[in-house]
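Let me give you the structure first, and then I'll get to my questions.
What you see is the complex with one protein chain gone and the rest in place.
Right, chain A next:
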Amino acid sequence: MTISPCSAELPGTFGEAMPFLCKGAVITLQATLGGSVLAIAIALPVGLMAMSHRGAVRAVARVYMEFFRGTSVLVQLFWLYYAMPILTGFQLDKSFAGILALGLNLGAYGSEVVRGAVRSVSRGQREAAIALNFSPYHRMRYVILPQAFIGMIPPMNNLLIELLKATSLLSVITVADLTYQGRLLVNSGSDQLIVFALLLLIYFLFSYLITLIMRFVEGRAARMVGRDGPQGRPRRAWRSPRPRRPVPSVEIPSVEIPSAETPSVEGAR
């Protein structure tokens, strides 16, 4: 019989904690997903706006980026959840306020990623597209962006992990996420060490999951532009087992030992 990791029948502290932590983990995942979608949906247009040849458009993008990068997510969260109702009389749902704050904040960082990736596409590509009389929109859509996409993935991976971890701030406005549930368990007497260890583990698993997904996407994107994916040369370099050289054998004082046998250490056979 298999027991679900969220089961209350797990032994000791685990049985006590896991049902609550699982509930919190779902909320954390939802917030991460919502925040990611929003952040990416913001990053793409704002990143492109930041490169517009119209000064006013650039200015709007810059103001947004600087403002949301330059202020704390937590404070933004307070504004959206506590201060907004006072100013506008409109109370946001707390999960929604959380997702909004995360999306806006990480979207600002993401815009910078998009801008950098688009600028890194070689000038020759843009010029070839002009020479073929593509419209500015088609240039971006069919030539530049598909090539820029692959460059966005590794920094986006970082941002999404940042976003995952930042969801723990939602516990401050009493969203019942993973961190909130963990704190609650500890306050009601569960073993601190085990609960906090579980929190670490779950956050880590989620962030690793994000990395795996992004690696997969990167591999697909790389193949589309005919390049090696993340499994390409740089990684293979440290992954492949180094050929074991019988280095130590040189160090062995070879006076006593017949020289013919010295190099034959296990690795060399």
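Please note the rule applied: a contact is a pair of C-beta atoms (placed from the backbone, for glycine too) under 8 Å apart; a residue touches a chain by one contact, two chains touch by 3 or more; residues count from 1.
As a convention for this text, contacts and distances are computed from a predicted model.
Peer 1: I notice the complex is incomplete. Of the names "Cation:proton antiporter", "Phosphonate C-P lyase system protein PhnH", "L-cystine ABC transporter ATP-binding protein YecC" or "Urease accessory protein UreF", which is the UniProt protein name for the chain that's not shown?
Peer 2: Missing chain, UniProt protein name: "L-cystine ABC transporter ATP-binding protein YecC".
Peer 1: Just name the one of A:83, A:128, A:193 or A:209 that touches the chain not displayed here.
Peer 2: Of the listed residues, the one touching the omitted chain is A:128.
Peer 1: Which parts of chain A are in contact with the chain that was left out?
Peer 2: Within chain A, the residues that touch the unshown chain are 122, 124-125, 127-136, 138, 142-143, 146-147, 224-227.
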